[in-house]
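Note that one protein chain is taken out, while the other chains of the complex remain in position.
Should a chain be cited, it is by its letter among A, B and C, assigned in written order, with residues numbered from 1 in that chain.
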Amino acid sequence: MRRTFPILITVVVGWVLIVADFIPHKPFGNLGDDFALYFDIIAVFAFILGGGNLFRIHLTKVQKKKKDWPFSIVTLGGFIVMLAAGLFKIGNPGGIQGDVAAVGSLFNDMYMQIFTPLQASMFALLAFFVGSASYRAFRAKTTEATILLIAAFIVLLGRTPFGLWLTSGLTGDMSFLQLPNLTDWIMDVPNLAGQRAIMIGIALGVISMSLRLILGVERTYLGGDSD
Amino acid sequence: MTNGAMKKQSLVERLQYIDRRIIFAFIAVAVIVPLLIGAQLKEKTTPIVQAMFDNVEGLPEGSRVLLSYDYGPTTAPEIQPMVDAMVRHCAERKCKMYMMAVWATGHNLTGETIEGVLRPDFPDLEYGVDFINLGYKAGNQGLIRLILVDFKTMYSTDANNIAIDDFPMMENITSLRNFDLIVSFGGGFPGIKEWIQFAGDPGNIPIGGGCTAVGAPNLYPYYPSQLVGLLGGAKGAAEYENALIIAYPKYEDYPMAGMSLMVSQTVAHIVIIFFIVFGNVLYFILRARGMTKEGLGGVR
Amino acid sequence: MTRRQLATYIFFGVVVILFAISVALKGFFVTFGAFLTLAIFSFLYDDNPYYKFAEHLFVGVSAAYWMCMGFWGTMVPNLFGRLYPPMVGPVIPALKDNPSDPFMLIPLILGIMLLMRLSSKAGWISRWALAFVVGTTAGLNLVRYLRSDFIQQISSTAMPLYVTNSAGFSLGETISNIVIFIGVMCGLIYFFFSKEHKGAFGAGARAGVIVLMITFGASFGYTVMARISLLVGRMQYLLDSWLGMIG
Partner (left out) sequence: MGYSVISGLRKSVPTCIIALTLLLGPSAFAQESPDTATVDSVFVSEAVESAASPRAAQLNVVQDSRGDAGGAISVKWFRSPDDGMGADNITGYEIFRSESPDGLFESVGFASRGRTSFEDATTVDGQTYYYYLATVSATGVSRSGVSAGARSSAQWLNTRDIDTLIIGFIICFSVIFFIYHAQKGKKLFLRKIAGLEAVDEAIGRATEMGRPILFIPGIQDLDNVQTVAGLTILGRIARTIADYDTKINMPVSRSIVMATARETIKQAYVAAGRPDAYSDDMVYYLTDEQFGYVAAVDGIMVREKPATCFYLGAFFAESLIMAETGNSIGAIQIAGTAMPSQLPFFIAACDYTLIGEELFAASAYLSDEPRQLGALKGQDVGKIIAMSVILVLCILFSVAAITESESILSLANTFKGWFSLS
């Protein structure tokens, strides 16, 4: 019962949704949307699970004075203040009826002044990592690596005015060899072909994976195939 | 990197495993210096951007354009310039603009367009008549599926909780099919791809997109059959700005966000190209001396 | 006290003083934003207490942010607002006269089942909710990917390998179409699992690898510039909003 019934749920839900996709008539027509909405709601319940877990871990760290415990206080503080600000809509110009992220509320202030700079800075680290990764990875070591390097290099150059300047001598029939044009061609032709092959492959992978799930063949997500 | 202290290494060998922090420093300088100087860079408009521009240019007065803000502050430096340029264009074309967000983070950014572009440069346009901010609704692709058939159930109020029926421009909006063009701005999930899958394809509605340069290559396969045009990254924004200047010469000397962004990008880009060349030159010198270590950072 | 510790304390003191000066000149929020930005960037040098501070703050604040967005954006309007609309009347008056939808009991029950995980004895009930989620994922995605990524990509690849336009035979487009055709075919051959990559088939797979490498190289190169734009955005914040050094 503990193992079989869940698998039955997966099987039935999966098949019903697939069939429903081809039946516009009620009650099937909106089933996909309804189930997607159910998922969103379950996900909000899960926040209680996740937030509770986060809270407990850091509280334990502080209580037991584990390594780096003072930083756990920072996490707990940020979490509690933000949660209170959002749930009770503290300082919201529209009161409890206002939009949770209304401009002027404490929630929005914290979002704009703490959340946003942190998020944007973390994202900006990518500019540096893209530099170090290309320095290390783009070496002409093997045939494959050389092809990777050449394609990357043409596109890199082609996206700068430098690339245009370098090859602006190629005019007339040879103009397709100008780096920006070559870049466009690589993006529109071989890149597109590769992307398509990957996409078709992924689609088949998803179909096969979904089928394995709704036939009950793949059950590891519920703790493996042993009973 | 390596702990090369063990044995004495040649200069070339040590440079091969250059501390990545040196690369980081070079990139930082390359970005900061052009910013301090301040400059703009024009970009030739490519066909895929021109297609987007022509589509908007071809919209008759009063057409309904849905703009979906599917991005957050992190990608805003890249995407906001193109949003601004397109909103400016829509305003010039006298289209009705409906702003919404499938991303929670897009909520705040709609205000930036309204305060940054529409209010100062188009003071005649009236909220609720010419443009409206519908705000964020949860539900990701599910939301798109729902509003394809039934708009008003999800959007019964605008972002300021005013009933939707109070606005003249919301009359006759019952489903996404009532829009002449939907433009989604954003590179992640849900984003342009979901708009195509859940609105464009099933509803036969023209979808346009503006996304990060990263997301762009994945969306190329959808152009032109499922996507009317696509702006990729700051370059896409600069190209759109260029098309806008050609069509509306009054913007010739106007400060354009996309074009100034391009300068720092280009310089830092060249720094990275330099490092790739440098790394390969070192590699070939070492290989000539027979001192390479295979497999490091290898490809698969 | 070792020299290293001393240096750390002196550095901390300098940071505090600069922070105070900046708050006095520019206000708290801009200063704090700049401090957090620099704290994150300091990770590029090495792990350090400033980064730890920023990281821990980020985790706490963002976890609560998404919880609140989920609560007010989904739970209240879409669960309670549909299950029993009068209940949300005080918060969202627009919804209070909507009809009640008893089917919303399903996610409510599933959500509570999921929370059973908190109990060690009844934890297994949560599997029912998980099974429901997995079934939904499988069912919805199967058709979606079939439609948009399989069928549509096939028809997009259908094109003439001999192209004529108003000016007659077009060599450029013909070559492009042939490259796309061969590229897609060989790419697919590469992904074959049940056939050994040998002989002609192996050559196809090899060509497939080349196409994939071009794809990855090109996507990488294409991306580099975009990544830099995010850094430019941050630098603009530091240099302009905080230090006022631009324009």
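In this text, a contact is a pair of C-beta atoms (placed from the backbone, for glycine too) under 8 Å apart; a residue touches a chain by one contact, two chains touch by 3 or more.
Just so it is clear, the model here is predicted, and its values are computed rather than measured.
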Worksheet item: Considering the complete complex, which visible chains touch the unshown chain?
Response: A, B, C
Response to the item:
From A:23, A:80, A:96 or A:174, the answer for touching the chain not displayed is A:23
Item to complete: Quick one: say which of A:87, A:150, A:166 or A:222 touches the chain that got left out.
Response: A:222
Discussion item. Take the complete complex as the reference. Which residues in subunit C touch the chain that isn't displayed?
Written reply: 40, 43, 46-47, 51-52, 54-56, 58-59, 61-63, 65-66, 114, 117, 126-127, 130, 133-134, 136-138, 140-143, 145-148, 150-152, 154-155, 157-164, 181, 184-185, 188-189, 191-197, 212, 215-217, 219-220, 223
Worksheet, complete the sentence: Absent-chain interface residues of subunit A come out as 3-4, 7-8, 11, 15, 19, 21-26, 29-30, 36, 39, 42-43, 46-47, 49-51, 53-54, 57, 115, 118-119, 122-123, 125-126, 129-130, 132-134, 136-138, 148, 195, 198-202, 204-213, 215-227
Practice prompt. May I ask you to list the residues on subunit B that touch the chain which is not drawn?
Written response: 20, 58-63, 74, 149, 172, 174-175, 177-178, 180, 188-189, 201-204, 214-215, 217-218, 297-300
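Here, only the chains that are shown with their structure count from here on.
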Fill in: Inter-chain centre distance, subunit B versus subunit C - centres from mean C-alpha coordinates, in Å
15
Practice prompt. Could you please state the distance in Å, as a whole number, between where the Cα atoms of subunit A are centred and where those of subunit C are centred?
Written response: 3
Worksheet item: Can you list the residues of subunit B that touch 2 or more other chains?
Response: 24, 27-28, 31, 74-77, 104, 136, 138-139, 161, 217, 221, 235, 266, 268-269, 272, 299
Response to the item:
Shared-interface residues of subunit C (touching two or more other chains) are 44, 69-70, 73-74, 78, 92, 153, 156, 213, 218-219, 222-225, 227-228, 230-231, 233-234
Worksheet item: Quick one: in the complex, what on subunit A touches subunit C?
Response: 2-3, 5-7, 9-18, 21, 32, 34-52, 54, 58, 68, 71-72, 74-83, 85-87, 96-97, 100-101, 107, 109-111, 113-128, 130, 134, 144, 147-156, 159, 176, 185-204, 206-207, 209-211, 213-214, 221-222
Fill in: Sites on subunit B touched by subunit C in the complex
21, 24, 27-28, 31-32, 35-36, 38, 74-78, 104, 136-139, 156-157, 161, 163, 193, 196-197, 201, 212-214, 216-217, 221, 225-226, 232-235, 261, 264-266, 268-269, 272, 299
Practice prompt. Quick one: which bits of subunit B touch subunit A in the complex? Just the residue numbers, please.
Written response: 18, 20, 23-24, 26-28, 31, 41, 44, 46, 72-77, 104, 107-108, 111, 135-136, 138-142, 145-146, 159-161, 217-218, 220-221, 235, 266, 268-273, 275-276, 278-280, 283-284, 292, 294, 296-300
